[in-house]
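The complex appears here minus one protein chain, its other protein chains still in place.
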Amino acid sequence: MRGIDPVNWADEFSALQAQGYSFFDFLTAYERDGAIEVIARVLDPGRKHSQLLVTKVDTDQKSVASISRVYPGSVWHERETAEMFGINFIGLSDNRPLLRRSMIGRPPLLKSSVLAARMLKPWPGQPSHRKQQPIGVVDDWLQA
Amino acid sequence: MASGNTLMPVTALVSGARAYRVAADPTLCVQILDLGLACCALEVGSAIAAGLLVEIEQSLGIGELATVAEGTSQGAVTTILLISGTITDALAPAVLRAWSQLSEPKAAVSFGACANTGGPYWDAPTVTKGIDQLIPVRVYVPGCPPRPEALIAGLLKVRDEIVVT
Partner (left out) sequence: MKTDGQVPGQAHGVIALTASACTSCMICVRECPSWCIELESHDVEVTDPGARRPRTVSFLDAFTIDFGLCMYCGICVDLCPFDALAWRPDFDYASRSAAGLVQGIGELESWQQGPGDGTAISDS
């Protein structure tokens, strides 16, 4: 896995494609230490070699360059990552949501996004004499 | 920003219903429209491959169906909308339209945890928590996925429910 400076993200993929990495595998994101990182993998089918690249998403702008001009197959992945993490892919031509009905509301895959279903349903594991908390709910959930 | 997804053409989907005899009860004949939305759909394929469901013909005309219907215990061929898989909110309108376009007699069978309640995606913000929020379900088949045999058990339960008056 190679970390890439966000300003070079799209250029790096152009260079890789020129080197023979013609097959786009996947692109997604994850949240770590409060920052969002975008990760993507491309392959060179001839040499049977792959490259896994990762970059940090600008925290304020929540944006990163789209690689869809280099790898058109990444459009679907960037659409999905955009709707699930609230990332703005600069240069992505298609920004219709896939699973969400609209982009209004919090991106569901951010750790800070509360799972409404888990808030509404009482956790059956709640003991009477001890405080314990399931995952996917806010800190003061039990007191609420 | 564009919003909303284009709905899939349901007409093509509905004409995909196929007629089967249930091996466990040769007098039971159903037309099944399988909405295979996720992994559960494989179990429906398994049921056919294992001979638990025997396809009658590629597609039956109205007249031929009537002939088949006479030989069945119900005197009619019930069309089953088999919802096997995860119903995302984005796809739910298509399921609703498929249901509304099926002709009577018809019954919806919810196959597997996702269709029953949302299942493993019960906490997902993009998944419908059970297809019964949209259409009336006749029989709920449990499992994640249910076994092919469970599909047959569910169909027999539909049969037992159909009261010939």
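So that you can tell them apart, the chains are marked A and B in the order they are listed, and the count of residues begins at 1 in each.
Methods note: a contact is a pair of C-beta atoms (placed from the backbone, for glycine too) under 8 Å apart; a residue touches a chain by one contact, two chains touch by 3 or more.
Keep in mind it's a predicted model, so treat the numbers as computed, not measured.
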- Just one of B:A17, B:V30, B:L52 or B:I135 touches the chain that is missing; which is it? B:L52
- Message: Counting contacts across the full complex, list the positions on chain B that touch the omitted chain.
- Response: 23-24, 46, 49-52, 113, 116-120, 122, 130, 132, 137-144, 146-147, 149-150, 152-154, 157, 161
- Interface with the unshown chain - residue positions in chain A: 118, 121, 123-125, 127, 132, 134
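To be clear about the criterion, only the chains that are shown with their structure count from here on.
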- Inter-centroid spacing, chain B versus chain A (mean Cα positions, whole Å): 35
- Task: Spell out the residues on chain B that touch chain A in their complex, using ranges where they run on.
- Result: 1-5, 88-90, 118, 122-126, 129
- Query: Contact residues on chain A for chain B in the complex?
  - Reply: 95-103, 108, 115-118, 136
